[in-house]
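Excluded from the complex is one protein chain; the other protein chains are retained at their positions.
This part shows chain A:
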Amino acid sequence: MIEIKDLHKSYKMGSNELHVLKGINFNVAEGELVAIMGSSGSGKSTLLNILGMLDEADAGSYTLDGIPIKNLNEKIAARYRNKFLGFIFQSFNLIGYKSALDNVAMPLYYQGVKRAERTEKAMHYLEKVGLANWSDHLPNELSGGQKQRVAIARALASEPKVLLADEPTGALDTKTSYEVMDLIQGINDEGKTILIVTHERDIANMTKRIVNLKDGIIIDDSKVEQVKASANV
C-alpha cells in the first residue's frame, strides 16, 4: 500500500539546516496497523506529514497504492488527501461551529456528495463510533474521547485507503485512550490500513508492527504481538 525509498527531509532554521529525515526506507502492506515510535525530534511527525501529503520530501520516492506521489501542486494534493487519506489529530481539529454530524460530513462535501447522501453516510459513521445520539452536538459539548471518535468518524467518512493518526491518544486519559484504540483496532480488523504516530509504549503495543525512529533513521522495525485494547478497558 505504501512504499517509501530513501526519503530525505530537512528544514531550514535560520542559518542552520536541520536534517530531520535521513533516508527512510519502509513499506506498509494493506490491512496493516503500524505504530511509528520515537522520542520528540526523531522525525516521526515529519514522516507522517509527508505520508499525509501535508508536507513534501526533499528526496526519495513515495508511492501510495501504486501512484507515485511527487511534484504535487496544491490542487492535486488536496484531491489525493480527500481520496486516499483520513487524518486523526492529537488535538482533534474539529470545526467548532459545526455539529458532530456536519464535521463528519465535511470530507464528503469536498468530494461533491449531495447533501442527503452526505447526511446519511455521516450518520452511518457516527453510529459506527457509537455517537449517533450526539450527532447534533457541537464539539465543545463533547468529551475528549467523544471528540476523537467524531474525528475518527470524519476520517472514515471519505472511505480512504489509509488512516493516518498523529498521537491520537495524546490528549486523552488512559481509559479513554484504550477506548479509542479499541475503536481503531476494530477498524483495522475490518481491513483498513492504519498508521499511528505515538511515543507511548502501551499504545504502540496495541498495533501489529512497531517502527522505531531515532535521529531521522529507522533503528528498529518489527512485528509485535498485538495487545487487544478491549482487554485493558
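We take it that contacts are C-beta pairs under 8 Å (C-beta built on N, C-alpha and C of every residue); 3 or more make two chains touch, one makes a residue touch a chain; residues count from 1.
What we mean here is this: contacts and distances are computed from a predicted model.
Taking the options "Ubiquinone biosynthesis protein UbiU", "Putative ABC transport system permease protein", "RNA polymerase subunit sigma-24" or "Carbon-phosphorus lyase complex subunit PhnI" in turn, only "Putative ABC transport system permease protein" matches the UniProt protein name of the chain that is not displayed.
When the missing chain is restored to the complex, the residue among A:Met1, A:Leu18, A:Met106 or A:Met123 that touches it is A:Met106. When the omitted chain is restored, the residue from A:Thr63, A:Asn82 or A:Asn205 that touches it is A:Asn82. Among A:Arg115, A:Lys175, A:Arg201 or A:Lys228, the one in contact with the hidden chain is A:Arg115. Screening A:Ser39, A:Ser91, A:Thr174 or A:Ser230 against the full complex identifies A:Ser91 as the residue touching the chain left out. Listed for chain A, the residues touching the missing chain in the whole complex are 49, 52, 54-55, 74-75, 78-79, 81-83, 87, 89-91, 93-98, 102, 106-107, 109-111, 114-115, 154, 158.
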